[in-house]
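Here is the structure we will look at.
A single protein chain has been omitted; all remaining protein chains appear in their positions.
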Amino acid sequence: MRFLSDNAASVCPEVMEAVVAANVATDSAYDGDPWSKRLDDTFSDFFGTRCRVFAVSSGTAANSLALASLVPPFGAIVCHREAHIEVDECGAPEFFTGGAKLLLCDGDHAKLTPESVATGTAAMRGDVHQVQIRALSLTQATEYGTVYSPDEVAALAGMAKSRGWRVHMDGARFSNALVHLGCHPGDVTWRAGVEVLSFGAIKNGGMSAEALVFFDESLAEDLPFRRKRAGQMPSKGRFNAAQLIAYVESGAWQRNAAASNGGARRLAAAAGARLTHPVEANEVFVDIGSNGDRLRAQGFNFYDWGAAGSGEARFVVSWDQREEEITALAAAFAALE
Amino acid sequence: MRFLSDNAASVCPEVMEAVVAANVATDSAYDGDPWSKRLDDTFSDFFGTRCRVFAVSSGTAANSLALASLVPPFGAIVCHREAHIEVDECGAPEFFTGGAKLLLCDGDHAKLTPESVATGTAAMRGDVHQVQIRALSLTQATEYGTVYSPDEVAALAGMAKSRGWRVHMDGARFSNALVHLGCHPGDVTWRAGVEVLSFGAIKNGGMSAEALVFFDESLAEDLPFRRKRAGQMPSKGRFNAAQLIAYVESGAWQRNAAASNGGARRLAAAAGARLTHPVEANEVFVDIGSNGDRLRAQGFNFYDWGAAGSGEARFVVSWDQREEEITALAAAFAALE
Amino acid sequence: MRFLSDNAASVCPEVMEAVVAANVATDSAYDGDPWSKRLDDTFSDFFGTRCRVFAVSSGTAANSLALASLVPPFGAIVCHREAHIEVDECGAPEFFTGGAKLLLCDGDHAKLTPESVATGTAAMRGDVHQVQIRALSLTQATEYGTVYSPDEVAALAGMAKSRGWRVHMDGARFSNALVHLGCHPGDVTWRAGVEVLSFGAIKNGGMSAEALVFFDESLAEDLPFRRKRAGQMPSKGRFNAAQLIAYVESGAWQRNAAASNGGARRLAAAAGARLTHPVEANEVFVDIGSNGDRLRAQGFNFYDWGAAGSGEARFVVSWDQREEEITALAAAFAALE
Partner (left out) sequence: MRFLSDNAASVCPEVMEAVVAANVATDSAYDGDPWSKRLDDTFSDFFGTRCRVFAVSSGTAANSLALASLVPPFGAIVCHREAHIEVDECGAPEFFTGGAKLLLCDGDHAKLTPESVATGTAAMRGDVHQVQIRALSLTQATEYGTVYSPDEVAALAGMAKSRGWRVHMDGARFSNALVHLGCHPGDVTWRAGVEVLSFGAIKNGGMSAEALVFFDESLAEDLPFRRKRAGQMPSKGRFNAAQLIAYVESGAWQRNAAASNGGARRLAAAAGARLTHPVEANEVFVDIGSNGDRLRAQGFNFYDWGAAGSGEARFVVSWDQREEEITALAAAFAALE
């Protein structure tokens, strides 16, 4: 039973149907097709404000193109020490930005706070010997499946703006966060000060497209060139655009995230005091002690987490996870010695 | 009637079916699925030699990652003055290589010759004040729809090797070239000295994946890192791998290219002396003089080519082009005054 | 007798004395010393307008930092096909800009004209598939020792501005051009539309510093960071600043350039019809036919130029060239068969 990653899940019907339906010859290639042209409107409606949207082929590309739009090569980006852009993108932000630096700040459960950002950047100076902080990147939901509230985002974004930094949100699991919060999508993004959002779809039932959403259109001016130059403007762009439109307009984003969040909540209840982080999205971090082998023998796949021998493990619930798998894992958690 | 670009064509049934069929949850994400793991074998069988293959999301990404594997930042790449990597990739090769240069050589019908390469590189020196040529990039079929024979490739690749240059082939329309040549795929690639091939599928019935094929596996050592770092390793890699496997194994590559090449030949016959380049693949360049408006009024879409007012136009036949569209355009050509 | 390059000449007394005089301990390092602080004033006086000036350690660094300030990574820079930035800087502009492209235009005697620029850039489009022209770079004096008049610069810069391009001047031999023109330094730079100038000193009696001059201070905003990041902000900056101040304020720039220009004129008179380019600065290009070995046997060092066997040779006169060397070479020219 696969609890390794939501990345291995299937594609939800609405998205797959949209791909199939997009298979008609069009008058023009790249972004000249009707689907691609509708992207801005679809997301503008969703967020309740005018957006400029680009489809890209991976979360890494979305994040890196976003950051390259926000900081110069001598810039720095503040993020959590465990952020995906730092840990798991093979230096993509450095590549796309021309060598900017990530400045790592701490915070419980992979969440930054104004205090942790203040502390983590206290030693930075404005002189020419140092890179210059130009952006803050928040992950929503975080690497530990926790979620920033609109107020928390606003506090961090407000701090960023007061210092002249731009605000990016890595929303690889944005739908899961949104479902947890139950708020309007605008509340936790542009209304709270986010300027650019990597809006993930793939982990939550999508296939091969993520949306890069600019709430401040002036920041998107160079993006078309950077995107093409990065090999991220496919000639049959309609297949990616169609996925994103279906994902948003059909409500699949919500239904899928509700399913995986719900499964995670059931696991959390079963894990009880063994939880190492609050469960607010679809990831469950559990102190399984020395039960790893036993759980694997029972057929569960998952990642050990933290330092070797820490006894911590990560279980990710996918949107298409079967009910009985959740039940089985919950029972296994309850039976942990 | 769309003769603008094969990029706007539909996806062929085999490829689309493979996408649909790949929609099962898998044990692991990225390239850990069965389709991705089969890529090397599929292409190794096709080419008759052991290959290492990577799926990427665009031809620009394929070309640029290939070149970044072959040349250092202070390197140079010899290509035709009208090569796609020079003209239409928004500087992607420069981005991926860390700033290498393209050295432009001439040649009729967008084909390089040993002589034109010798002439075009004669002024380059080995001293430290200049970038150092480290690779040759050939386009097959070329920007003008012409095709290098195995002997022509071998002559150019032999010249390259004697000078210590690596050999890359941009095969965005490789299937069209192969169908024209009627030879074994290995004859015009690795047997002729090509070390890395961008094997295009999208223009010829594919959806969103191109294959980057290394015939010399040692050159692929860094590629996985460069690919991830470029945002070109999607988490649901199986959908891309499945497209490429279907494209190659079903024979769709051949049937589709035969269809578009055949359509182009019919157009070529009708255009007769107005052709400005030999028609060997699926592109037809015609001197339409001042008939542009008339042809467009008849419902034909195409690009004007060359300098403004040159009277030259490009017509690209897609694999799914309807018979009657070909017939209509052929008739229109025959009726040109 | 060395006519290979003015790069091998000695340092003039004023510059060397300034270096020695700067050898006092200072209160602060980098650019905090009195010499560095005076740079802007010195050059502002010289040019008759407010400038922002940075000392760098080579012409390559000056040019590349200038261009990186003017164009984004997806930008392009128009220059002459034989410009130093294209031919002899090992791809430094590509490195510093993050992979921008140079677009090569033609023109007699290495001089661009509005017509040649229009022709050379006619095929460039504004769409996302191509790099975007953002700057024009002129070389003054050119690679062939010819000089743009203020009107010629103004025509080219005006054309650039009308298209939204910035204007850079590579003035590795700017003093030689200025002495030839006899005009005010502002006339052929900022008054004619030049925004950034690489003002060379090293070839004309300097030691190890070139000046990067911004006439539009707003363009210099990022430069301090780019310069530091490139390793071009030495800790004992006063030694470089002192050289530049002495070079400009003492009038050495003028006396030295007058000397080398004068020597070149004498050689030009002797070479007569054998000249392959007008002699307007300190470089003399001569068709020496098959006399190369003979001239070398007479003790003259120089570079063969152009294609192998072309019979063309380049003779550069240095500011400290001895009178008798000029006389001897002039006599040798006169005696050529």
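As written, the chains take the letters A, B and C, and residue 1 is the first residue of each chain.
Throughout what follows, a contact is a pair of C-beta atoms (placed from the backbone, for glycine too) under 8 Å apart; a residue touches a chain by one contact, two chains touch by 3 or more.
Since the structure is predicted, the reported quantities are computational estimates derived from the model, not experimental observations.
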Chains still shown that are in contact with the chain withheld from the display: A, B, C
Residue, one of C:Cys51, C:Cys90, C:Val117 or C:Val286, that touches the chain absent here: C:Cys90
From B:Ala22, B:Met233, B:Ala252 or B:Val317, residue that would touch the chain that is not displayed: B:Met233
Option from A:Val131, A:Leu197, A:Ala241 or A:Val279 whose C-beta touches the chain left out: A:Val131
Among C:Val117, C:Ala135, C:Ala230 or C:Val286, the residue in touch with the chain that has been omitted: C:Ala230
Where the missing chain touches chain C, by residue: 2, 4-5, 7-11, 16, 19-20, 23-30, 32-33, 56-62, 64-65, 89-92, 95-96, 202-203, 207-208, 225, 228-236, 239-240, 301, 318, 320
Residues of chain B in contact with the chain not shown: 72-74, 98, 128-129, 131-132, 222, 224-229, 233
Missing-partner contacts on chain A, residue numbers: 73-74, 76, 87-91, 94-95, 97-101, 122-123, 128-131, 307-308
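We take it that only the chains that are shown with their structure count from here on.
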Category of the chain touch graph - line, ring, star, complete, other: complete
Whole-Å gap separating chain A and chain B, where each centre is the average of the chain's CA atoms: 34
Interchain centroid distance [CA atoms averaged], chain B/chain C, Å: 41
Cα-centroid distance, chain A relative to chain C, in whole angstrom: 50
Multi-chain contact sites of chain B, meaning residues that touch two or more partners: 89-91, 95
